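One structure, as structure tokens, below. Some questions next.
What you see is the complex with one protein chain gone and the rest in place.
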Amino acid sequence: MHVLIGYGAVSLGFAGALLGAGTAAYSLLSKQPALMRAVKLHVGLVVFAAVVAFMTMESALLTHDFSVRYVAEHGRIDTPVLFTIATLWGALEGSILLWTAILAGYLLVVTWRFRTRTDDPMVAWALLTMLVVTMFFFGLMLGPANPFIEMANPPADGPGLNPLLQNNAFMAFHPPMLYLGYVGFTVPFAFAIAALTTGRVGEGWLVETRRWTLFAWGFLSFGIVLGAWWSYETLGWGGYWAWDPVENASFLPWLTGTAFIHSVMVQERRGMLRVWNLSLICATFALTILGTFLTRSGVIASVHAFSDSGIGPLLLGFFAVIVVVTVGLVGWRGDALRSVGKMDSPLSREGAFLANNVVFAAFAFVVLLGTVWPLIIEAVNGDRIAVGNPFFDRMTMPIGFVLLFLMAMAPVLPWRKASGELLGDRLVWPAVAGITAMVVSMLLGAAGFAPVLAFGLAGVAAGSALRQLVLATKRQGWRGLVGRTNGGMVVHLGVILIAVAFAASNSYLRQAEFRFDEPGQSAQLAGHEFIFRGRDQVVAADGRIDNQVLVEVDGRIERPALTIFPFAGRTIGTPQTRGSLVDDVQLSVIPTEDEVVVVRVTVQPLVQWLWIGGTMMAAGTALALVPGRRRRPTAPTSAPAVETDVEPEPVPV
Amino acid sequence: MFSRRSLVWLCLLAAALSALAVSTQLEGPPRTNEDRVRSLSEDFACPTCDGQSVAESNAVVAEEIRREIRRQVDEGQTDRQITDALVASYDESIDLRPRSGGVVGLIWIVPVVVMVFGFGALASVFRRWRLTEAQSASAEDVELVRSLREDRPT
Partner (left out) sequence: MADRSVEIEISDGPSRLAFFFAIAAGLVLVVFIAVLATSDGDSGFARSPLVSKPAPLISGEAVDGTVFDLDEQRGRWVVVNFFSTTCVPCIQEHPELVAFEEEHSVVGDAAVVSIAFSDSSRNVREFFAANGGDWAVLAEDTGRHAISYGVAAVPETYLVAPSGIVTSKFIGGVTKADLEAEIGRLSGSTGVS
């Protein structure tokens, strides 16, 4: 029953998307805008189909209907309810279902928002693009990634989710957050294609979709931080970011998306960089598809990768299509659509944003290069090599410094032109903050040129951001915290916290493995004391067995364990982390073949600042999405180079 | 004479530079053998795990390799010797640091080249803008613009 309804819904969705795309294409080519009204119905059909498919799978999971192969392979009767729900996106076919459902959601919102303007070719092209993408994902589920396959002899019970995914409730939310980000970029991409095709780049459409981009970007940021947090808490090696190909796949669209968020402000103010922004958006979307390909095709080995299936070539093909269409459109139309303005001076906010774009583009290039380099080398001379942390860390460190520097400068730079005097006045307090940060960090034990320089630059950047916020709140009260610039400053503060945490935890990490024979033995590391207090065994409600090691850390007991999942036939480590604002102590049990207990202890400073910074980024994004008082969303602001009646942002002199 | 602002900045600069100079002289806690084991472990890939380093992985072979690294560090072997031994046993691909020579070494150079190219392009774009700014408007141009603006619907 589930299989029938589910597959039927998927087919319906595909048919609806196909119909909608076809109707939209015909409407555009034959110049009959009235036909677009039918497309709204098709969208409704698609959304209905997606909801039914999603609900059907959840129903199958929650009722433990093992006649559905996906449930038989990934479900289990005793899995806690939250994880059962999350099993929908815990494996490959289900993840495509989640992607499609979210895409249908975005399609619905876009159609609703523009429901009175469907006879505008821009909207028509955008809807066409989105429907084609939706059609592709439904198509994947019709064929190689079908979650609704009948199981001939349903088993009595299944193995359940990968134990690593069941360690923490937060992990259940990581994919939906991430997908809200990835999939969200489809909307600005659709409008970018529309703008390139119709040639209407100067009317503020991209500015309008800026809000969509920011929304998607916010979720992507939060999803990435959540993933890092899970990796840290669950894997127990003390790290939170391994430059793993799947992690990089999520990071690449974030980098180009961040570049876009900044350069679109230049387009709003000065009407410039129109085609560059369109290219950035298309690149961001293409990178989300590339990332999906890398994680689902088995081309690059990764511990996060989904199981291999046949969808790799299809995703690569889709990526190729996107690349061809985008490059073709930009090559054909780009020069005719370029803006005519120019910038007065590199020492201006526009200049800082341009530099920001160059640096982020370079950053994305470095990450992409490192990720695919093993493939390139293998294609060139057949050698198998690996590229890991050593490469990425060394390359991204200077980039990080430059970005901190730009974050310090940009908020104090006015638009158009700045004088040295102006900068000198505005940067005094941020400079003081930077020096204070360096001194304080050294008093607290920091050493080494690179980390201290990082702390100093972070201090200056934080000073600039805080200065802007303080001035804005003094002028406008609580409204000084919302809106694009102020929300952006809060996001900057979050990023700065993350940068500081990254520098501190990487530079000052201490690790040791302690062997304990008898309770009462103790050891020290980095100012903490560890006393072995014995062992324990706890059997949980869902059947997992925790073999715990009791360690008293600075007076309180922690219970890292080796957890056996008998139903999945696996044993994984369950580390314990004691976090504080100063440092994190992480304990994990190393399996041994004899009776000696081996505990690996990792002490890192400032790890909690990562999660605080991530939360600030999310909060800042939400603040930035609050509409300002002044601007109408569709006011044409990307006017030619002559200054128009756009109200300049009040700049304190 | 120096303005007050310049004086302030001179002091700030001096303070910043001295702080940085001090930072190079400070030493953190002494580097123990365990620290060396950890940093070496990050440079080698675990042979059976997809792409994880020996430091990250919980696999049995990763733990064994860490133990072996610890044994060699305690014996006093240098980083170079430990690396050579592991590469001799496993293969070049266990080393996560791309070699510096040959095609593989390009990976270190390409990003630098791209960055230089990017900033160079930016600089030339700015120069082009500045050069075109050098033209000033003639009286006819001003009159033309004024009359066109009058005609423009608001």
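Should a chain be cited, it is by its letter among A and B, assigned in written order, with residues numbered from 1 in that chain.
As a convention for this text, a residue touches a chain if its C-beta (ideal position, glycine included) is under 8 Å from a C-beta of that chain, and two chains touch if they have at least 3 such contacts.
Fair warning: this is a prediction, and the values are worked out from it, not measured in the lab.
Touching the missing chain, out of A:Ala320, A:Leu444, A:Val470 or A:Val538, is residue A:Ala320.
For the chain missing from the display, the contacting residue among A:Ile5, A:Ala25, A:Val299 or A:Ala450 is A:Val299, taking the whole complex into account.
Screening A:Ala25, A:Ala38, A:Ile376 or A:Val598 for touch with the missing chain picks out A:Ile376. Where chain A meets the missing chain, the touching residues are 275, 293, 297-301, 313, 316, 319-320, 323-324, 327-328, 330-336, 338, 372, 375-376, 378-379, 384, 593-594. As for the chain not pictured, it touches chain B at residues 47-48, 50, 60-61, 63-65, 67-68, 71, 85-94, 144, 148, 151.
Throughout what follows, only the chains that are shown with their structure count from here on.
If you average the Cα atoms of chain A and of chain B, the two centres end up 21 Å apart.
Partner chain B is touched in their complex by these residues of chain A: 235-237, 239, 242, 244-245, 300-303, 305, 342-344, 346, 351, 354-355, 358, 361-362, 365-366, 369-370, 373, 377, 380-381, 383-391, 395, 421, 424-425, 428, 431-432, 434-435, 438-439, 442, 445-449, 451-453, 456, 508-513, 526, 572-573, 588, 590-591. Within the complex formed with chain A, the residues of chain B that make contact are 5-6, 8-9, 12, 15-16, 19-20, 22-24, 26-29, 32, 34-35, 37-38, 42-43, 45, 49-53, 55-58, 60, 63, 70, 91-99, 103-104, 107-108, 110-111, 114-115, 118-119, 121-122, 126, 129, 132-133.
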